Every structure is written in structure tokens, then in C-alpha cells.
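The structure under discussion is supplied below as C-alpha cells; questions concerning it will follow.
And now, chain A:
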Amino acid sequence: MSITQILFWILTVAVLFSAIMVISSKNPVHSVLWLVAAFFFISGHYILLNAQFLAIVNIIVYAGAIMVLFLFVIMLMNLNKSTEPLKNRSLQIIGILSGGCLLLVLVAALRNTEISENTALVNTGDAGLIKTLGRELFTNFVVPFEISSILFLSAMVGAVVMGKKD
Partner candidate 1 sequence: MIALLLILIPLLGGIITFFIKPEPGARTWSLLTSIATFVVAIIGFTLCDTSALQYQAPWMGILNSSFSIAADGMGAMLCMLTSISFPIIFVSTWNTPYSNAKNFLGLMLLAQAGLIGVFLAMDALLFYFFWELALIPVYFICSQWGNEKRIKTTFKFFVYTFFGSLLMLVGILYIYAKTGSFDITAFYNSQLSPKEQMWAFWLFFLAFAIKMPVFPFHSWQPDTYEQSPTAGTMVLSAIMAKMGVLGLLRWLLPVLPVASFAWGDTISTMAIIGIIYASIIAFRQDDMKRLVAYSSIAHIGLMCLAVFAENRSAFQGVMFQMFAHGINVLGMWVVVEIIERKFGTRKMSELGGIAKKAPVLTIFFFTIAFASIALPLTNAFVGEFLMLNGVLGVNPQISKYGFVMAISAGLGIIFSAVYILRMGRKVFLGETNALTEKGTDIAFHEKAILGIIVATILVSGVYPQHLLHSFEDITNFILHKSDVLPLLNQKH
Partner candidate 2 sequence: MNALVLSAIFGVVMMFSGIFFKKKAPVKATAIVALILLLLANSMEMQGIRFFNLNVSAFLAFNDYALFFNGIAIFATLIFTLVAADDMTKVGVYFADYFALIFFILAGITITTSFTSLLTLFLGIEIISIPLYILTGSEKRSLKSNEASLKYFLMGSFSTGVLLMGIALIYGSQGTFTIDKMNFTLHPGSNLQIAGMLLLLFSMAFKASVAPFHFWTPDVYDGAPTVFTSFMATIVKVAVFAGFVRLFGGAFEKLNETWSLWVGIMIAATLFVGNITAVFQQSVKRMLAYSSISQAGFMLFAVYTMNDIAREGLLIYATAYCLATIGIFAVLAKLSDHSYEGFNGLSKHQPVLAFAGTICLLSLAGIPLTAGFLGKFYMLKSAIVGGQNVALVIFAVIMAAISSYYYFRVIQAMYFKDGPDHSVKAGALEKYTLIGICVLIVLLGVFPNVFLSWLYF
């Protein structure tokens, strides 16, 4: 059992645990924090897969920017105490059950597929290095890159239209 495997298992357990905590904790603030934790562990997986760039971006953008944004909003609405009354049990049960079934079905379906014997190459390979990605991004992927600028523009306009008091 190599170190990477051990790390993998630890990270996996941690991710799943914090994810579950996200959806189960009463206090919104807590679930935000758990989500941040989950993102960190996912970044850990990225590093394990030698995708440093994504790992960093994930931490900066997600855990850093986005989650903080969430936190702000929640604070702003001072939902920090568990204001949420329980959703009626039956629906919850159904939700959990159907989710479980979905997982079961997907796993059962995808367990042995055409790629099931393949492996993901861990802690080697330069695909995930900033150098490679950067070159790709600004050469071949420039079109979607520019397109995403439209997306941002519209998001910006939207945020203004929505947020501004009138």
C-alpha cells in the first residue's frame, strides 16, 4: 500500500464526510465551512493527480472567492443560526432513498465498463502543469476563452440589474 494510496483513501473519506456534513448540518454557516473543507480535500485529490494548476484555482476561486461570497450573503441575511425548520420527514426520506438508488444504479451500471480496467495516472505527468495548460488555453482554446468573456459580461450586467436598488 503505497503512500499515494493511503493519501487517496484518507482524502476520499474526508471528502465524502465533509460533503455529507454540508447537507446534514443545520447551521448554514457550518455547511458553508464544511463545503470549503470539501473543496480543500478535492484540491488534495487534484494534487494527487498532479493537476497543480486546477488545485490552486480550485482553492483560490472556489474555496476563496465563491465560498466567501456565500458566507457574506449568509451573514448579510444573518441566517447563521439554524433558522431552517425541518422539511417534512417523508420528503426527506424519499429524497435520500432516491439519491441512494441513483448512486446504486449508476455505480452498478458503470462498474465494469469499457474503461473499467484503465487506471488514472497519479503524481506524474505534465498535463496538469500551468505551462501546458496556459499554452493550450491561449492558443487552441482561445475561442471558448473569449466566449466565456461574453458569459461574464452578461453575468455582470445581470448582477447589476438584479442587485442595484431602483
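Operating definition for what follows: a residue touches a chain if its C-beta (ideal position, glycine included) is under 8 Å from a C-beta of that chain, and two chains touch if they have at least 3 such contacts; residues count from 1.
Quick note on selection: all candidates are chains of the complex that A comes from, given by their letters.
Bear in mind that the values here come from a model prediction, so they are computed numbers and not experimental data.
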Practice task
Would you mind pointing out which option among 1 or 2 touches chain A in this complex?
Solution key: 2
Problem - Touching residues (chain side chain A, partner candidate 2) in the complex - result: 106, 109-110, 112-116, 140, 143-144, 147-148, 150-151, 153-155, 157-158, 160-162, 166
